[in-house]
Structure formats: C-alpha cells, structure tokens
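Missing here is one protein chain; the remaining ones are kept as they sit in the complex.
Chain lettering (A, B and C) follows the sequence in which the chains are written, and residue indices restart at 1 in each chain.
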C-alpha cells in the first residue's frame, strides 16, 4: 500500500499504523477523522468527498516531507478516503511515528492542519435540509499570492 | 472488552479505537507506545512490564474521568499490555474521541502523561549489557505528600 | 489542446469536470479564466480559486501551453 494514499474503500487503520512502526519508533500518534452527525444545529445525513487524486497524493507526500524536515526521525503515512461516507465512517487516517512522544503528537497535528490547507480534496455536506460544498466556496477568502499558505512558486 | 484494560496479550489497536467512535465524534486521537530499540547509546533487547492490575485499571478509569471533566464530550479507552514485550511491540494504546480535533489531541496527550504519573505499572529494561527497573527506583525523587501529582487525600 | 479540470462547486456549475480547450500559443491562467467564462458563463468562485499546472500549484500569471493540464482548485476541505 502507498504511504500517501487516496482510496475509495473503507480505511484499514491498522495498515496505516503498520506502515510507520519500526524498531526505533517509541511513539505513534494517529489521527482519525470521522464523519460527525451534528455541526451546531445542522444534522448531516452523509458526506461526499472528491479529490484531484494524483495531485492530492503528491501533496500528501509533500506533507510527509515537511514532517521529515521538521522532525528528522519521524515516519509518516496518510490515507484519505473519497466517495460517499456515512456517519462515523473514517475519512482520513494519519499515523506518525517518532522516537519520543512529544514529536509524534506535534507532527500528527501538523499533518491534519496541512491537509486542510494544501491537499486538493473537497467535502460536500448532505444535510437533512440541503447540501453544500464546504470550504469557503463563496470566495470570501483571497489567496493573494495564488498559492496556499506555505506553498511557494518554484 | 473493558474501556480501561490491563492485558497480557498483544493489543488490538482497532478494538480500542472502535470503543470511542460514535456518531458525534469527529476526531479520534490515538496514542500508541511501542518498544524502542535504542535509548541514547543503550540497546534494549526486550522489556518486561509489571502492574498492580486491579489498581492500575482503576487509575486508568480515573484518567478517563479526568478527561471527561476537562473535555466534556470526550470518550476515552486505554489498554496497557504487561509481560514480556519485544522491540516494536505495542505497550499501550490510548484512543480519545471528541467532536473537534484540538480537544482530541490535547486529551490523548494528557492521558499518556497521566499514565506515567499515577498508574501502578513498572517497566524493566533488559539491555544488551544489563537490566534495570525504570522510574527513578533509586529514590532521588521525593513524593512529599505521599501522593503522586494530582492525586489528593480523600 | 490544454486539458482543463474542474472540481467541487466549479464542476457542478459547469456541468463537467474535464474539458479541452484549444490554444495556439501559450496563454496565462488569467486569460484561460476568461475563455472559461465565455464558454460557461459566470462561474462562482473561479476568480479567487487556486490553480495547478500539471499537478503543481501555479499562479495567475503562469503560462499554459498545449499538452498541459490546468486544474482549477476551489478552497479545499479535506480531513
């Protein structure tokens, strides 16, 4: 299985975890994003995720590289699911192993924040009373540089 | 399976994760502690963990209650393995689910720090060139109150 | 031909995800956005979305040429 993977089937968390466990890891921080039913007073029926798959996998890999730059002994694996997801389904699983626990927590958290900034994946909420693409589709946020945060022109 | 569990068999991470996933969880932060081979220049051959099992399970449960007090919508499950563990074996798996990711990371981290303070479990390192019980067995740390941090006389 | 990819709300408005547009000489992304609006009418969010050429983020003044794949990337919402 790829370390940085967009998939259409349910995610096997243990397979993602196994990809980062090794003899000098002492800590693995795993982040699992699941489909939540209630957001404020809005009730979700189900979600749809769409991705620009080849670019999304490249961007996930880039996040892995950023983590290795910041936490030199870290090892990262990320799988994001797309398609239709029901309440409690796993949308994303991130596993980061490091020799010591503080780095694992920080790196795992870094990964999910970066996914939300630079990986071309989109979520459509299907609520009981309507649907919407999430992520500021109305265009009120400006990317003045043309790049998301931390992505530079090469 | 118990939510707060001391076991002698290999830990099934997915079972611990499944215990905290529910319809209003949106984030699960999982911490997995594994046996690391090198600590500085010391090489571990294997570890032995010992526990005061009934009290250890009560203390794990207490950590779950502390988490629920601090993060009201959190749900926690913790399994710690004892006995002989080889390099890369999983010693502890903590899963905390919350509606939003920040709380999950914080609570999961809180849990591992508290385990290291209040849960009666001991680790014996079997190095290539000797063995030792870990945890300041020499008695240089004083518990002046007679209680570990955050445990009060009732 | 330049291959154009649209996603999420943009694809929904345009009614397609994947089209090809003929270009004789390299043109900027700004110019390509104009061509798209000529073809589909106004597309909400096109003005401020990100873009990628051949799977790498680009900016509005980047040039696309025949054989390139240009993706319009609305604000992402994975995770």
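Methods note: a contact is a pair of C-beta atoms (placed from the backbone, for glycine too) under 8 Å apart; a residue touches a chain by one contact, two chains touch by 3 or more.
None of the values given here were measured: they were computed from a predicted structure.
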Quiz prompt | Chain not shown, its touching partners among those shown | solution = B
Self-check item: Residue of B:2, B:42 or B:58 touching the missing chain in the full complex
Solution: B:58
Quiz item: Taking the full complex into account, what residues of chain B touch the chain not shown?
Solution: 33, 49-52, 54-56, 58, 80, 91-92, 112, 115-124, 133-139, 141-143, 145-148, 151, 153-154
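Everything below uses one rule, namely that only the chains that are shown with their structure count from here on.
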Self-check item: Chain centre separation (chain B, chain C; CA means) in Å
Solution: 50
Quiz item: Just how far, in Å, is the C-alpha centre of chain C from the one of chain A?
Solution: 24
Quiz item: Could you say which residues in chain A touch two or more other chains, in rising order?
Solution: 33, 112
